[in-house]
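For reference, the structure I am asking about is given below.
The complex appears here without one of its protein chains, the remainder shown in place.
Chain naming follows the written order as A, B and C, and within any one chain the residues start at number 1.
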Amino acid sequence: MFRDATLIAGKDLRVELRSKVTLQQVAPFAILVLILFGVALDPDRGILTRASAGLFWVAVLLCGLLAIQRAFTIEAADGGRDALRLSGLDPAGIFLGKAAAIFVQLAALEGVLAIGVVVMYGTAVTGVVLLLATCLAATAGLAAAGTLYGVLAAGLRVRETLLPILLLPVLAPVLIGATKAFEAALGGAAADGWPWCGLLVTFALLYTTFGTLAFGPLLEES
Amino acid sequence: MIAMTHAGYVASGWGIALVTLGAYALRTVRRGRTLAAQVPPEERRWS
Amino acid sequence: MTAPHAAPPGRATTSSRGTRVLGALTLAGLVLLLGYALVWSPADIVQKDSVRLMYVHVPTAILAFTACFITTVASAMWLRRRSEGWWVLGGAAAEVGLVFTGICLVTGSIWGRPTWGTYWDWDPRITSTTLLFILLVGYLALRRIDNETGDAAQRGMRGAIVGLLLFPNVMIVHYSVDWWRSLHQKATITRLDPTIEGTMLFTLMLGIVVFGLLFTWLLVHRFRVGWLEERVGATGLDQALVERRAEAGVGVPAGGSA
Partner (left out) sequence: MEPVVQLHGAVTLLGRFPALAGIDLEVAAGEIVLLRGPNGAGKTTLLRLCAGLLPVARGDVRVLGHDLTDRRQARAVRRRVGLLGHATGLYDELTVADNVRFWGRAAGAAPEDITGAMAACTLDGRLAGLPVVHLSAGQRRRTSLACLLARRPKLWLLDEPHAGLDQDGRDLLDGLVRRAVAAGATVLLASHELDRAEALADRVVTIVGGTTDAAVPPATPAEPLLVP
């Protein structure tokens, strides 16, 4: 299974390296989202600094949607789904591989966003260990749930509009947990943040296990 | 009418609830009737 | 909302002796509930009469969560048995659940108006019920698309997976929203927990029972409508087969196994 996962992840990342979609399109979109927040929320009154944790994670969520949709448009390109089914790859491996590729791209986007938030919103970075742990756990949860709902919506005609409405309510707990953990870290009370990080880790584990089991039948049916 | 504060809120709340439920019930029963007509009786295991 | 009048058995309808009895019972219960909720039960000292909305808001909330639970169980059973019944039940429960969630949200916000002065409040229950509403909308949207493929056994996988995750998602959302909001409202008494005892408690219990009966009655009818939709869909297959074979100038498959 893990051999197949590395094969799929390698392929997805090589496609990304060649096409540079995430780098040239989704990353600028991320910065754009930060700027739009700034324009909308009147930067002078310090709202941005106070709300930077929440705004960061909303931006990550929106970029995550684009990355997930991109990950599955690659497969739908030219009869990719049939080829995947015929390939003899273990579906659980495909799931983990695609989730890993999305995880890597999301992590890169979060790096870009972090710099953007620090520079544009003037947020002082404290409690770095908690920040990193939260990023890891939340991104894992986003990638796992995203890949599961991604393949689910991929075979459908209206996938662009269906994926957000299916996925975002499910990711609400990730948004809450990540934001609260960040606020604890940035507010200097890192101890309060760890329970939220625990929620994120449980969410990620739940969706990774469930995704591994459900991916096969889903790839089969759509 | 019994002297009641917030009568408007209580009436509108209950009113909307009952009207919606009634409309939904009627729609379901009517849909059931039209569909039941197209299906041979033995398929309908309940009647 | 009269219970279907005594339609002669066999006439094309989804009602049966059982639903007629249940319908009559629900109606009687509703009249009794209205009496208690609007007249006989006392007003709340703090909220005065607006508390009477609690008798519709709380039961519909409970039944909304129950509907999600039924959909999840139905989806799990469909995944194991692949029989059409469970697939139809999943859809029926979700749709009835959506109606109840909608009513719960509307009555909740109307009840909030006199108590908080706003139609919306980031009260944990209201927030998670709203997210539950969107989860149901998403599930039903997915099912509508899935219904286009003809082969009942094969098409339900997507809906079943989302259905299976429906109740767990509702619980995760409920828990995290509750935890998130309780950080801000440690000591305040939210309006949803006025001290309840005596006739108020009785009326609330009555409300839960009566709305439960109504929920069941609607679920049975909606299930049968869904079942009939399947039957109409299925007969279509044999007809389509005949038309398809007519293209080749051939009648119904001679030895073809049914």
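Please note the rule applied: contacts are C-beta pairs under 8 Å (C-beta built on N, C-alpha and C of every residue); 3 or more make two chains touch, one makes a residue touch a chain.
Remember, predicted model here, so these are calculated numbers, not experimental data.
Hidden chain, full complex: it touches shown chains A, C. When you scan A:7, A:23 or A:41 for touch with the missing chain, the hit is A:7.
Mapped onto chain A, contacts with the missing chain fall at residues 4, 7, 11, 14-15, 18-19, 74, 77-80, 82-89, 220. Within the entire complex, the positions of chain C that touch the omitted partner chain are 148-151, 153-154, 233, 236-237, 240-241, 244-250, 253-258.
To be clear about the criterion, only the chains that are shown with their structure count from here on.
With centres defined as mean CA coordinates, chain C is found 32 Å away from chain A. Separating the CA-averaged centres of chain A and chain B is a span of 43 Å.
Averaging Cα coordinates per chain places chain B and chain C 13 Å apart. Of all residues in chain B, those touching chain C in their complex are 2, 4-7, 9-10, 12-14, 16-18, 20-22, 24-26, 28-29, 31-33, 35-39, 41, 43-44, 46-47.
Contact residues of chain C toward chain B in the complex are 1, 4, 9-16, 18, 34, 37-39, 43, 48-50, 52-53, 56-57, 60, 99, 102-103, 106-107, 110-111, 113-114, 214, 217-218, 221-222, 224-225, 228-229, 231-232, 235. Those residues of chain A whose C-beta lies close enough to touch chain C in the complex are 148, 152, 155-158, 162, 165-166, 169-170, 172-173, 176-177, 180, 199, 203, 206, 210, 214, 217-218, 220-222.
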